[in-house]
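A single protein chain has been omitted from the complex, and every remaining protein chain is retained in its original position.
Showing chain A:
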Amino acid sequence: MQNNRLHITLFTLLGLALLVFFFANISLGAVKIPLTDVLQSLTGSEASKTSWQYIIINYRLPKAITALLAGIGLSIGGLLMQTLFRNPLAGPDVLGLNSGASLGVAFVILASGMLPVALAGVFLSAYGIVLASVAGSFIVLLAILAVAQRLRDTMAILIIGLMFTSFTGAIVGVLTYFSTAEQLQKYTFWALGSLGNLPWNNIVLLALVVLMGLIMAAVTLKPLDALLLGERYAKSMGINFNRTRFVIILATSLLTGCITAFAGPIAFVGLVVPHMAKLLFKTSSHNVLFWATLLIGSVLMLLCDIFTQLPGSSFVLPINAITSIIGAPVVIGLLLNRHKGIFN
């Protein structure tokens, strides 16, 4: 098995890359902080300036953890979608899950004005936004599933995803028309997307939901392997297809929904990372792909986040712009390079 040796090497390299980029992500930023002080702040001892320590603990570390969680969640969501829909171009953003989540959040932020104040408070809390976002992506996924069962054509599913994106976009547009300037501003800031500015308690919530989604995904790894041969073979091998599909959809909604709720819509990561994992590891076994996708996703996201904040400059670019700039050419490359990747 020459593959096993390749996998061990790759996992080791990715593990190291994760450590390096996580540390690099924390060390780099608008304010220059010496490496020793970064280490001291992380290990709990005093840094030479309290402001440095404050920046590391309350700003950079949460941002790095959010990047890590977002990379993991979106990539695993993409892996699940690609196998479930037998479609190499499926991903949370392509299928319109991000837009579904946005719609949920738009309803909560923009329509909360029509609710009594006490209720609006509940809806606008972190929990309310997560719930709305997860529900939004879940509903879009169910709708896509309903269409996918009627249309066997895998390309049609992508078109449906596009349609949902414009449909939800239109609804959000209508909602903004009826909302106040303050609500609009709140929604616009959310929609721009940012990995930073999350308080610790929100990060704990995000981590818990991502963990829940990952556990559900892990349970479906064996049925996912069977699904590589298509639905009919999977059923003939004793897979409870309906239950498996439900768990996959719930896991994807949780992962995509909660990340979109906190970090805004982030494109391309869910689509590209599973392909990188498949190309690098040269396997279809989901037991391997799960960990590979998880590691590559987190490394890539940390790297993208480093790019948003060029050292020494005080500008912070939106994360979505970086992932798109990297992601779009990669997808075109994958499509052109059919023999090695997507369509074999």
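One rule holds in what follows: contacts are C-beta pairs under 8 Å (C-beta built on N, C-alpha and C of every residue); 3 or more make two chains touch, one makes a residue touch a chain; residues count from 1.
Here, contacts and distances are computed from a predicted model.
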Which of the following names does UniProt give to the chain that is not shown: "Na(+)-translocating NADH-quinone reductase subunit C", "CoA transferase", "ABC transporter ATP-binding protein" or "Peptidoglycan-associated lipoprotein"?
-> "ABC transporter ATP-binding protein"
Out of A:Leu145, A:Val219 or A:Val247, only one touches the absent chain, namely A:Val219
Touching residue (missing chain; options A:Pro34, A:Gly230 or A:Pro329) = A:Gly230
Those residues of chain A that touch the unshown chain are 86, 88, 219, 221-222, 225-226, 228-230, 232-233, 235-240, 278, 282-285, 287, 342-344
